[in-house]
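Heads up, one of the protein chains got dropped from this complex, but the rest are sitting where they should.
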Amino acid sequence: MNFDVFTLPFSVGLVFIISYFLAMCIQWIRNLSATERLLLVKGIFSFKTFTSIKEVVLESLLHRKIFRVNPLLGYMHMSLAFGWFMLIIMGNLEARAYNPIPIHPPYYPIFFRFFEPDTGTFKYSVFYEFLMDFLLLFILSGVSLAYFKRFRSMALGMKRTSKLKSWDKWALAALWMIFPLRLLAESFTSGIYESGGFLTGTLGRFFAEFLPVEYLAYPAWWAYSIALGTFFISLPFSRYMHIPTEIVLIFFRNYGIRSSEKINGFADIEVKSCSRCGICIDVCQMSSSLNQQNTQSVYFLRSVRDRSMTKSLADQCMECGRCSQICPVGIDLNTQRYLARRRVHEEFRSDFSYLPDLQTRKTDVIFFAGCMGHLTPSVIHSMKKVLDHAGIRYWFMDEDGSICCGRPLKLAGKAEEAAQLMKKNRAAILASGGTTFVTSCPICLKTFTEDYDLKQMRLYHHSQYLLKLWFEGKIQLEKQMQKAVYHDPCELGRGLGIYDEPRELIQRMMILKEPENTGENALCCGGSLAHQEMSSVQRRKIAFDAAAKLTIDHPDYLVTACPSCKKTFQQASPVEVKDVAELVYAAIQDRGRKTALKSREIAAAEAN
Amino acid sequence: MKLEGKKRIWSEYQKEIADDHYYYARSCIRQNFFPASETIFLRIMQQELGKDIKDDARHTTCTGIAYHSDLVPFDTTMTVVARLFSLMTEAGYENYAPSCITSFGLYSEILETWEHHPEIEARVREHLWKSTRREFKKPKNLAHASDIVYKFRHRIAEKGKYRLVNHKTGEPLKVVEHIGCHYSRMFPHKGVGGAEYPYVLVGMIEAWGGEVVDYPERRHCCGFGFRQYLVKSNRGYSISSSRKKFESMEPFKPDMIITNCPGCPYFLDRWQYAISEMEGKTYGENGNGIPVLTYEETAGLVMGYDPWDLGFQMHQVSVEPLLDKIGVPYDPYAKYLGVNGKFIGTPEHPEVLKVY
Amino acid sequence: MKNVIVIGGGVAGMESSAQLADMGYQVTLVEKESKLGGHVDQWDFLFPNHRPAREIIDSLKQRLNYKVEVKLGTEVESMQRNNGQYAVKLNSTEVLHADALLLASGFDLFPAQKKEEYGYGIYNHVITAADLEEIFRSGNLRKVVSGNTHRIGIVHCVGSRDEKVGNEYCSKVCCVTGVKQAIRLREALPEYEVFNFYMDLRMFGRYFEDLYREAQEKWGVQFVRGRVSEASEDVKGNVVVKVEDTLAGRPMKISLDLLILLTGFIPSKGTSRLGDLLQLEFGSDRFLKPADEHLLRNHSKLEGVFLAGACTGPRSIAETITDARAAVLEIAAFFRDKVTVHE
Partner (left out) sequence: MNKFGYTISRDNQIDYDKVDRSMAAFIEKNEPTFRICIQCGSCAASCSAANFTRFSFRKLCLLIRRGLTDDVQKEVSKCMLCGKCRLVCPRGVNTRNIILNVHQALHKTTVYEL
């Protein structure tokens, strides 16, 4: 049997990482609830497993999502992941082809060139030699890009890259060493035996010219093995744990397991799946507008992993969802924040025993302005007028002030406290016997949709409801020649997936322009209720930057559909800020005026 | 503390105090609370200083307590006071010397009212005439009995046997002075030294060798407050006020408290017992209270009168530790013997406050 | 050449004298003290920009040089009007003649000892804002604080807005002075808490609100809404202050190392005396009354007698300078119109 003592570092590392990973898997599964485990069992023997395999190939190996963000960066990740993967597969095939015994020790294919330096004898050996050299070159191109990225990350389209901790440095150093060392080891060996492919062979002969390769080869193999061993051992303590974890993540996610209100095994998988690629840093407006670089999801997840969460870190996030949107691993970052806040605000206790049972009224349509809605009275006024105009009989549930919907408390991690408020509101809503619930506030709508269990009702954001009224012919709109740009509120767009209705509505009244950042990539206005620590100055800065980007083409109006966005942009926008409801009301007024004028003209004509 | 600053204020608040021939008006409650005080005052005035002072058995209450408890209207009060003035006039005196601070305040208030509203004075004269057929002259000089003692404080010191000094250490005793609210709060110029830094008792303490303690709650009410005490459910306010004062003076370790009002010594003395029972707290050294004396008792002490003649056996807080400090001899066995030498009985012992 | 006598060598008197002299009038400046500068000469740094008061006085003095006859240590004994001229008799028995008089006799600080309950002159650690300016100038601040409580209190409206001392008016500049001094105290004594006890904070001037915000934000100065009712001294010699925190609706007791009284403006003795001598009218606040509160703010009711600065009520330095210049214009107009009439 082929053995050499230098393979020990590699072998020890490999055994360690495999045992560790298996132990982690067991722990993750144990931390799932019974229902989640059932999902897992059901999923394994379903088509979902194939979907998952496909996703693993596409994402973990080919890094499709990173490609979309930035091709060069995608190539770098792909060359490393896919290249290495192929190197292992092909190495095994090569070893098997050369030496067709049933089981090889795991190190044998890895150090194949050491054990079988003069391989030009077996079938397809030239092909394998070429292929293995090609794959190594492919990987090395990625590694050089990685070197380059570390020193000049701007070139790869990333303004900022995540900062490293000491275990990460070990792992990174090892990873950076592995392939150059393999190249050296193989080249030296090829130099001795005058074998090898186009890369190692050529390089080997070149080295042999002026170097004592027969003395250098063995130490190089040692170094290669040590680099591999070091990498494996530092893996669990470094960000590179994401490599195996992400695969588990993909399977679990496809089986329908999610992180939820309580920390479960999946939440931990998500945390460990973060590759710290740092893509979340640049999309974060706290980074781009405020130059603040210690709170983004990558740092946040690192603190979760390091068990060093602070209130400040958990609370410093607008939860706009832009990072979740772009995260190549697809981590549910808002839920992660929520879980952290749940923990840091654990001691927070509310007492809402003072709240009375709300008065209710029998109605079909309920209108709810929300706390923020009450700070934009013109929106409320418009909604009342439009609803009256359309002949809708409705109950303005929080006309005399509301009990908060509970979303802000939930955003602070206080689901149980929020539930006390929700119970009061829900009772009043259900007692009304209504079937339609309309709110002006996306923040409220989000929680009414997700937490209120109002299945018997149809919930609408007012933009949706107004569009419905238009379709039903209850309101008429006329297109004006004014230009409007629409800002997607975070909770409405990324939060609830409502992108089209406000646009359809606006398009019937104005010429709608799409800004650069729109839809799923829309910016946050800065008025977020989720960020607990941001100062007013910082908020204003974010709002100014966002408003400037939105209005770069000088529209007549900056239109939004959220009272908080409206209020925030009002201080920052160079053009007038309107809520869709206000536009609709203005359109109706305008039509009314024209009709009145016309009828007066007709009357005058008749009189004449 | 800068004494010059106080002296400047004292010099601004000086009042005229008659030299002789006083018409003395006793207090309703003092004779019960601190029974020897008024007797000592008369003894000192008549025997030691040789002054002419009329102690008139015919006089009544001024209605002050009832007036300040909102039970008697001002017109009635003024008419009652007018009768008292008529008694003075009939007795041939012009200098009115009340023993009670509330009376003093009330007389001041009435005289001030009459000065600004002669029609009210006329009406009161009419009421008095209709009800009693009496007429009166307004006092030429109104001085509280403590003003008079203040006036003669140096003569008392000269004649006296003791000083407010610890006879063992030679250190002056630390004395808290407490002025009745009605002494100068309403009319600062009618009190010696004014309202903020009243001098009447300070002058006595200085003349008799003591050292005045100026503590933060000096201005606070003793806790009587009329309705605060008289309505039982309000007594919490009363005792809380006294407690506030004790808490504030405690760090200064005062040896005694001197007062010039009927209510104050009573509440400052008796509440020390109540607080000790309710909270287990005492304010003097070693579980003792802080002895509370009237200015007449203090003057009598200086004069060297027998402690039991000064009525100290009627105090709740034992005065013996103070007597020991000054070096006044006393016969502990004579404490509860009456004037006729008969045993008058001993009070029950409190649970916390030390008594002798 | 027209002759003007300016009475009072503070900011108002110096500024108006210099301006009048620049316009070519012959000016005599009469000051009872032995030096010019008035109250401002006593201050250390000024609000709202922490500028040394010295700079103002030096600059004003420089402008007076050689152009104005300055009579220091001189008081006016009487003033007589004859044939449109004023004969002003000085205590030096000298008699000056002038075509116009400008009263710039200013204010006095309210004597803090009159608020007996604050114990100024009695308690060791109760001082006035003016005393504090002097302490700032001497650099002895650390010597006047005991370090027992690490707290300093500043009482607003001492002698202002107070019927009990007969001054119902607002002295206007004390609020911002309190804020300025609070900042200076925090700068000099970073380990001390500083409390401002106020009834209303009247940040009327430009940048005053910024100063107020700076005091809160940067220096953590505490503002307690409530008038201090009394001060006393505890056994350690600290000043104990009682105040109601009216916004909390609770009385409060606090011991302090130092209590600073922001004493208000009262008409100076000179202002009262000159007013009496000329039989001018006084306002209900006992400051001199201008002929018209809006249109003739620098005119007295007497022809040829003009008013400038704080003799007509509390003013900041900037306002006093503006007022002095306004008075100069009025005097110039008076001379011009008079000439026309005579022609």
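By written order: A, B and C. Residues from 1 in each chain.
By definition in this document, contacts are C-beta pairs under 8 Å (C-beta built on N, C-alpha and C of every residue); 3 or more make two chains touch, one makes a residue touch a chain.
These figures come from a predicted structure and were not determined experimentally.
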| item | value |
| --- | --- |
| Visible chains that the absent chain touches, using the contact criterion stated earlier | A, B, C |
| Residue in contact with the excluded chain [from A:A95, A:A223, A:L409 or A:V438] | A:L409 |
| Options A:I233, A:V298, A:C371 or A:L469, residue touching the unrepresented chain | A:C371 |
| Residue of B:E171, B:E277 or B:D309 in touch with the missing chain, whole complex considered | B:E277 |
| Given C:D58, C:E187 or C:E217, the one touching the chain that is not displayed | C:E217 |
| Which residue of A:S308, A:Q359 or A:N608 touches the chain not shown here | A:S308 |
| Missing-partner contacts on chain B, residue numbers | 232-237, 239-240, 243-244, 274-275, 277-279 |
| Touch residues of chain C, complete complex, unshown partner | 149, 213, 216-217, 220, 222-223, 225, 242, 245, 247-248, 250-255 |
| Chain A, residues in touch with the chain not shown (by the definition above) | 263, 304, 307-312, 314-315, 339-340, 343-345, 347-352, 354-356, 371-372, 374-375, 400-404, 406, 408-409, 412, 414, 421, 527, 529, 532-537, 564, 567 |
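The criterion applied here is as follows: only the chains that are shown with their structure count from here on.
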| item | value |
| --- | --- |
| Length of the line joining the C-alpha centres of chain A and chain B, rounded to whole Å | 83 |
| Chain C residues within the chain B interface of the complex | 113, 116-117, 119-124, 230, 232-235, 237, 240, 253 |
| In the complex, chain B residues that touch chain C | 1-2, 4-6, 8-9, 194-197, 214-219, 251-252 |
